[in-house]
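Here the complex is missing one protein chain, while the rest keep their positions.
Moving on to subunit A:
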Amino acid sequence: MERIPILKMGPFLLVTIQVDLYDRLALTLENDLINMVSKTEAKGVLIDISAVSIVDSFMGRILGNIASMSKIMDAATVVVGMQPAVAITLVELGLTLAGVHTALDVEQGMELLRNKIGQLDTDEEGLYDSFI
């Protein structure tokens, strides 16, 4: 079965989605990620969707689920690299991804996660926007 790889980087888990998602693949990712958070005691999850050209209501819901589940497991989730066309479409579709933190790229996402777990000063917090 096809799977999306999850990499461990220090206290964080890193997922780069390089293929266009279909429902089962997204569900498998949700499952794998939550198991990994529990197994590795990760403090943060970073999901890079810069190569994803379509996010519909189902995949949007999966992203929201991952964020909520991780939060319950004491890990923060950041979704990075959303293509502008995808963002425009998501909002028009009616999906606001409330509760999901976002950043423009992996670097900013990592910094956001580091801030979240308090390894850095919180001075730079203003740089990051949540997806409203």
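By our rule, a contact is a pair of C-beta atoms (placed from the backbone, for glycine too) under 8 Å apart; a residue touches a chain by one contact, two chains touch by 3 or more; residues count from 1.
Assume contacts and distances are computed from a predicted model.
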{"item": "Candidate names \"Acyl carrier protein\", \"M56 family peptidase\", \"ABC transporter ATP-binding protein\" or \"Anti-sigma regulatory factor\"; UniProt protein name, chain not shown", "value": "\"Anti-sigma regulatory factor\""}
{"item": "Residue of A:Q18, A:S38 or A:S57 in touch with the missing chain, whole complex considered", "value": "A:S57"}
{"item": "Subunit A, residues in touch with the chain not shown (by the definition above)", "value": "20, 22-24, 53-58, 60-61, 83-86, 88-89, 92-95"}
